[in-house]
Structure formats: structure tokens, C-alpha cells
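All protein chains but one are shown in place.
Up next, subunit A:
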Amino acid sequence: MDRSTSIFLDIFQIYSRFCDIRSSDDANAREMLVELLKSVEFRWQARNSVFDDLSKLMFHLDLMVDSCRFTCFYDFVFFLCRENGQKNITIEMALAAWRLVLKGRFRLLNEWCNFVEKHQRYNISEDTWQQVLAFSRCVHEDLEGYDPKGAWPVIIDDFVEYMHRIRTSSCNCCDAEVQTCMANAGFHAGRKGF
């Protein structure tokens, strides 16, 4: 009985455990996380069903206010998406997870996911995962806020370059339109950079 409850910890319990371990300064935090992951491993036979639970969790957590809490949740998503204790997660998992958790938080979410789908060949590392959140927070739709010297992972640099390329090629054909917009109001002022 005791054992079965530990197996069937629900998503809220796993999450609160995860948060506890993370916020504790325990030197063994790493091992504890590995333990935790092991114990919940076979809960989701089909990996994708993890997202149902995650969206349930998301619905109940009040994440909109506190960016710290969201970061913790965001890391938790990566944690749950790891298969068989691997360090990195596959692209499919990453894409599905991003689409779920960054919805409404990352203005370029669609573009980003399309880019990763098309151009990324390797799995997503934890560092990349975390940096995407940081990137989503500081970048604007027009890519302003991105600093090429900002120590972003190469994949994000590539993404920005890709976006610039698309934008300039599409800008050339709608030059006239942009100009009328500019004349109307300072609406496109942010685009001066192009």
C-alpha cells in the first residue's frame, strides 16, 4: 500500500517535492532529483500523456504573477520530459513542451518552434532549455532586446539570424506598405533597425 502511493504520487506532489529539493541547499540535491525522477518514471507510459498532467498543474498554479515561480515550473517541465534519466530531451518533447508552457509568454513562440523543427538536429540541453526562457523574456517581437554578444546559445543566435533573413526578404517586397505605415504614425518606429 505504502509503495503504491509513492508510485502514484500525483503531479502536485511531485511538483512540490521538486520545488523542495530545488530550494534546499542540500549537496545531495542532484541525487535526490535522480531518485525522484526514477520514482515517477513509469507513471507516464506514453510520454505525451505527461502534458495532460502538466496542463492540469499549470491551471492550478498561479503562475502569471511570479516569474521566480514560473522559472521553477519551467525547469520542472524539462525535468519531467527527460527520458530514462537522460540529460537532454528530444526535439519533439521540447517542442510540445514549449508550445504548452510558453504559450502567451513568448511572442515569437510560433516562429521559434517552426525554426527548431526545421533546423535543429540535436537534442535540447538543459542550458538551452533555460536560455530559451531567458530569451523569451528579454526579446521583443521585432527582435529588439537581443544582444549578439549576449552569450546566447548558438541555436538562439541562429534563430535570430534566420528571423532577420526572413524579415529583410519579406520587407523588400512590402517597402511601400511599411512607408505608409510610418507616415501614419510612429507605429513602426521600433523597426528602424532594419
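Annotations for the structure displayed:
Operating definition for what follows: a contact is a pair of C-beta atoms (placed from the backbone, for glycine too) under 8 Å apart; a residue touches a chain by one contact, two chains touch by 3 or more; residues count from 1.
Simple rule for what comes next: contacts and distances are computed from a predicted model.
A single chain of the complex does not appear, and UniProt lists its protein name as "Cullin family profile domain-containing protein", one of "SUMO protein smt3", "TBC1 domain family member 14-like isoform X2", "Cullin family profile domain-containing protein" or "V-type proton ATPase subunit F".
Touching the omitted chain from subunit A are residues 87-88, 125-128, 130-131, 134, 149-151, 153-154, 157.
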